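Structure first, then comments.
One chain of protein is taken out of this complex; the other chains stay put.
By written order: A, B and C. Residues from 1 in each chain.
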Amino acid sequence: MSYFLIQTLNGVQYGFLLFLVASGLTLIFGIMGVINLAHGAFYMVGAYLAWWLAEKTGSLFLAVLMALPVTVLLGLVIERFGIRYLYKRDHLYQVLFTYGLILVLNEAQRVLFGNDVHGVPAPAWLAGTIRLSEAQTYPVYRLFISVTCVGVAAALYLLIQRTRLGMVIRAGATHRDMVAALGFDIARLFMIVFGLGAALAAFAGMIAAPANTVYPGMGDQILILSFVVVVIGGIGSIKGAFAGAMLVGVADTFGRVLLPQGAGVTVYAVMALVLLWRPQGLFGRTA
Amino acid sequence: MPSYSRVTLVLLALGFAALALFPLVGETFYIRFFTKIMIYALFAMSLDLLVGYAGLVSLGHAAFFGVATYTVAGFIDKLGIADGFLILPAALAVAAICAAVIGWISIRTTGVYFIMITLALAQMLYYFFNDQLYWGGTDGMNISAKPLLALGGFTLVDLSNRVQFYYTALACLVTAFVMLSVLLRSPFGHALVGIRANEGRMRSLGYDVQRYKLVAFVVAGALAGLAGFLESSRATFATPAYLGWHESGHALMIVILGGMGTLYGPILGAFVLLLMEDYFATLTERWLLIEGLFVMAVALLMPEGLAGLPRRIAALRRRAPENGDG
Amino acid sequence: MQRNRRTFLKQAGAGAAVLAAASALPTRFAVAQKAKLKLGLMLPYTGTYAALGHNITDAMNLRLAEAGNKLGGREYEIVKLDDESAPPKGKDNAARLLVRDKCDLLIGTVHSGVAIAMAQVAKEENKFLVIPNAGAVQLTRQNCSPKLFRTSFSNWQPAYPSGDVALKDGHKTAVIMTWKYPAGFESAGGFKDSFVKGGGKIIKEILPDFPSVEFQAGLTEIASLKPDCVYVFFAGAGALKFMKDYEAAGLKASIQLYGPGFLTDGVYKQAGSAAEGIKTTLHYADDLDTPVNKKFRAAFKKATTREADVYAVQGYDTGTFLIQGLDAVKGDISAEKPLIKAWEGVKIDSPRGIFTLSWSHEPIQDIYLRQIYSGDEKLLGVAHKALADSGSGCVMA
Partner (left out) sequence: MADAMLETIGLSRRFGGLAAVQDVSLAIERGVVHAIVGPNGAGKTTLINLLSGDLKPSAGMVRYKGRDITAWPAHKVAHLGIGRSYQKTNIFRDHSAFENCRLAAQARLPGAFDMLRPARSRADVLSRARQALEQCGLADRAQRRAVDMSYGEQRQLELAMLLASEPELLLLDEPLAGMGPEESARVIDLLKRLAATHTLVMIEHDMDAVFAVAERITVMVNGSVLASDTPAAIRANKAVQEAYLGEAVS
């Protein structure tokens, strides 16, 4: 495989991972109108749970199965006792509340799991590599991540476009009062959506754990990148999140290769350009 | 629009007087610490202009503070120029220009977009300094001297003197307070508040809403630059962390804790939050846990902040007997 | 004895937030503590570097306890402060210890940016500063000062011998990959200095932004450049991820990896097979076969239940350093000239081997070559005997 193709593969693969994290963020915003800074912290929670449970059970898949309900529950509790009271308030308070939540979750992680850095081994049957070029191989697990991401994207699409719950969710996004008037329990619906969003972020953290590492404060960086992805794609649009993630993944990879001096700034520059062209993002609704 | 009640005015005057007298009784360390608090109060006040009056929730405000600190560092340690009368306007200008560019891109959007975009664009500036070895990279850089505020060989203010620096910061804080009060009383200020209340209506009345927002953004950015100038002169240090979004979040916290939409709120908030953080840190290594819970509680329970407490308490009192009667 | 600021404040009866109480603090304190030496210990106890801060602190306390908890015959008290590895707070925290708490001496820290801030405050307050970790070269080069000592290393130091090692292993070309931040540059500079001097060629420097852990693009570049060897500087989470990615990219088998010891320390067990064979250079090796090291490791384990590491060694040596200097002046820290002289002349029998200080107050120490072998870190030998940092740009005044 040529150098250029391999770099493209790197970028696309990175994009898949970003999509997985960003989709939950855009979902929560698009439907509930809530800005959630703690999204990255959920990602971290997922990664730590995956590491800890994989360590205990010896199986990553078992760990993911056990951790997912925990993260959903965490999302539900936070919605029930916090976020719920902020829907009608200015976004400012959501920012502040979830900012506080980051501090709490980060610190809770340190209390529970300490400050060490951890690696999570990939399951044996995914631990191999594929030869790409004379000198380079590619880990199968990374490809598995990509496949998982496509799966999640498809599942989300089907859930939202094709199921009854998805229909109500979509309606709730635009006509909250109408859906309530039709007898749906909006409060419960929102709780579910928030739980789902939190679980998506955590799931990304779990799936990425073997390819990444697990370390304190790991959510911070991913949060900002998710923001960039969501803003580029258009807030609330899953399709947009996918396009944004690909764009950011590829731009970041080629930024490193072609413009090493400004690598840290590339994705932000891309974002600024997209916004100058379309202030509402690639797939955003016009305000 | 600040139209202060008599009680508020008296309290404000007393507060500023107490700050003016503090160096006479305060111990050196606390003079230094209070100076820092006043600088952060100034910074938060500039953010309040956006958040509390113009309705622009910026999560990237620290960038303007930060670029000013690097301007000071650049003049003194890269160019070898220590003339404060050159550095100060330059720091304000750099902050204002950055605010103009970031603002120009950001104000095309509203709501959550605005929050996210200001955050991301500020991070871009953060990474610029974080990645450039010329600026000391992640280590930041020491500033080898304080800006010189001298005219014709006569030193007007000696910034290396802690007490004089304290009064400089106080003077800046009071000046900014008065300046913003004037601004908010002006037609421009009223228009800002109108935009926050009902943007669409302002537009159809004939206000060029984008222009008002941009100007407010630049004014706030320049004031943040003033705070950055003071902080880097005080600490003689510039670090990328000054530009980071945690600093922006912290400033937002000060604004809301104190009470947004009141200019004295951020001052109150800065004193309470910084002194409290100082105290939390002495209690436990896990003080960030306490701070996080505190922040969440403020967001949920004290939307009007400390400045709104008297009103809330009064409202509760009024309601209580009614409930009793019913 | 040790007291942290919690008890200190409690005794002072302080709601520190109250202005009146705050200004009342210092007087009470001065009366109560007249005879004791006060050591201001500023280290990270929260955040990314918390583990390092704890190891340094515990090992230093261990050493001081061995010496009977006296410094030059004087009682002492430690005022601990968490610096959070936050540069914006660095100066204020240092000032808090020196100005408000009136510490006689400042010790810290891990993060170079914070240490640089501390150095300046110490200079302004004309107090001693002992650095038990932070490796920024400028601290003992252009920012050196008579009252500033470092008991750890400079970023350049452990890296310098690795260039020679790579040459000796028969490598002619190298790619350098490090985070784009000062520690990475300074470390890479050390490698370059010796590798290029010995006739090696640096083909390319790949610099991902700090603290990004997305290395794929760089690895693909390395694969296409096919150098003889790669020198990297990453630490903590980045190091672990890099090693795993490097192996997964199939590069480990064909291109030898070098780095400073920070690459593998603390994470090689986690990295498993990915760390296997990596050669690193550092001023310490866990398995140094000396009585001092063995005794230290056992004692540290007993005291903390944790395994000692290079940071613990640095903390331990900081203890020795304090003892030797203050013993020489009988605990009179105001006798500055004799104290500086004593400290400049220390000879520390450390777990890392015996070291002395250079004219720029930097350890002159042996740098060891280590390799991960069968899941353990093995000492291969001394890569460079008694290496001193150049101290270029340092003017002691």
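Brief remarks follow.
Heads up, the rule we're going with is that a contact is a pair of C-beta atoms (placed from the backbone, for glycine too) under 8 Å apart; a residue touches a chain by one contact, two chains touch by 3 or more.
Remember, it's a predicted structure, so these values are computed and weren't measured experimentally.
One chain is not depicted; across the entire complex it touches B. Touch with the chain omitted from the figure is made, among B:Ala145, B:Ala171, B:Leu205 or B:Ile313, by B:Leu205.
Among B:Thr155, B:Ser186 or B:Thr284, only B:Ser186 touches the chain left out of the display. Even with one chain removed from view, subunit B keeps its contact list with that chain: residues 1, 182-183, 185-191, 194, 197-198, 200-209, 211-212, 215.
Here is the rule we use: only the chains that are shown with their structure count from here on.
Shown here, the protein chains touch in all possible pairs. Rounded to whole angstrom, the centroid-to-centroid distance between subunit A and subunit B, based on C-alpha atoms, equals 32 Å.
The set of subunit C residues that touch two or more partner chains comprises 46, 180, 209. In subunit A, the residues touching two or more other chains are 107, 110, 263-264.
Of all residues in subunit C, only 46-51, 180, 206-209, 211-214, 216-221, 223-224, 226, 236-238, 240-241, 244, 248-251, 254-255, 266-267, 270-272 touch subunit A in the complex they form.
Interface of subunit B with subunit A (complex): residues 51, 57, 59, 105, 108-113, 115-117, 119-121, 123-124, 127-128, 130-131, 245, 249, 252-253, 256, 260, 286, 288-289, 291-300, 303.
Partner subunit B is touched in their complex by these residues of subunit A: 29, 33, 35, 37, 82, 85-86, 89-97, 99-108, 110-111, 224, 227-228, 230-231, 235, 263-265, 268-269, 271-272, 275-276, 279-281, 284, 287.
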